[in-house]
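There's a structure below that I have some questions on.
As you look at this complex, bear in mind that one protein chain is not there, while each of the others sits in place.
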Amino acid sequence: MSEAASAMDRVLVELFGEDHGVVRDAATLTGVARFDGRAVTVVGTADRAVIGADVALRLARAVLDAMRDEPGRPILVVVDNAGHRLSRRDELMANNGCIAHLTRCLDAARRRGHRVVGLVHDLAVSGGFMATGLSTDLCYALPGSEVRVMAPAAMARVTKIPLDRLEELSAVNPVLGPGVENFIRVGGLEGVWDGDLMAHFREALSRPLDGADMRRALGESRGGRSAAARVAAAVRAGAAA
Amino acid sequence: MEHLEFDYDGTGAKPARAFALAGVVGSGNLEVLIEAADLGGRCAAVVDTSVRGYGETWRQVLADFFARHAMSDVRVSINDGGATPAVVSLRLDQAAAEIKDASA
Partner (left out) sequence: MRVARHSFYEATARRRVDGLLDQNSFREFCGPAARIVSPHLPALGMPVAFDDGVVVGEGTIDGRKVLIAAQEGGFMGGAVGEVHGAKITGLLERAADVKPEAVVLLLDTGGVRLHEANAGLVAMGEIQRAALSARHAGVPVIVAIGGKNGCYGGMSIVARSCDWIIASEEGRLSISGPEVIETVEGIEEFDAQDRALVWRTMGAKHRRLIGEIDALVADDMGAFRSAILNFVGRPRPLDLDALEAEHAMLSRRLERFWDCADGRDVWARLGINDPAAVPALDADSFNGLVGALEGGRS
């Protein structure tokens, strides 16, 4: 077992005990664990997996099963990926359609009263984050993990902005650079789980939510995304200006 | 980026419509937003361009434009991605034709 995988297992053990019932099949994690005396479906990936069409469908199956087996059962989405899989075969199969299916299943679960909680472990990248963490009610990160759209060197190449300038700007603008702290500030992550994981999970499961998308408001109040909430509200109201 | 502001005498009627937009901001292209504005009969232009050092060219192109189209109380706002003077004049003319068009 790799170091990262054993770290992931420690997290599962801390949350659900030694016999957590979460099974690894290649990079995919699925299972039904118990927490505070009730069942919790765990779905996710490990070892900086890449989300291919097959992986997306396997995770979607576990989410569909949770909805069928037990209405309202909480779902923990373990997020650890290096993005979606970059391959001709996955594109031929329409990976976007398979990932969309996974996210629609997670969305359906949320709307049907399953509390869906995301937890970033190690790494989440772009389409891989959209496939998982962005489809939850509340998404958190473990200390030391990273969320990003693209590595800074590649971003400098594509945007044609020199790397040192990009890093300088990233230091002052949370929309630009990688990092959990930046994603917290723009409202893409709720916060970091350090210390007592069970207490954090318990809080996430019991937090009253009304189904409204709070991420823009979070981004605004945390000063990381100041325009989105206001602009979306103006368009929603049908304002000319 | 360079920010430029110009001011010209108005010479004709106020525009028929509130605003018009022509063009798209991109490499070698620009967008022109032309609006009715209460400027005491004068005309104004504001340019934000990705290419520095062409202030005099902009002044001339815009002066030609306002000379061609007799207008007053008009503000032109430009976001430029490095368009040539010919493309700038084309977009200005498109925007002017639309804002003068009372039919829509």
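When the chains are written out, they are named A and B in that same order, and each has its own residue count from 1.
By definition in this document, a residue touches a chain if its C-beta (ideal position, glycine included) is under 8 Å from a C-beta of that chain, and two chains touch if they have at least 3 such contacts.
Here the structure is a predicted model, which is why all the values come from computation and not from measurement.
The hidden chain, counted over the whole complex, makes contact with A, B.
Touch with the chain that is not drawn comes from one residue among A:I161, A:V192 or A:L205, which is A:I161. Here one chain is not drawn; of A:D9, A:E70 or A:D107, the residue touching it is A:D107.
Touch with the hidden chain on the side of subunit A covers residues 53-54, 57, 60-61, 64, 67-68, 84, 86-89, 91-101, 103-105, 107-108, 111-112, 126-127, 129-131, 134-135, 148-150, 155, 158-159, 161, 169, 173-177, 182-183, 186-188, 213, 215-216, 219, 224-229, 231-241.
Contacts to the hidden chain, counted on subunit B, fall at residues 1, 18-19, 21, 24-26, 29, 31, 33, 35, 48-50, 77, 79-81, 104.
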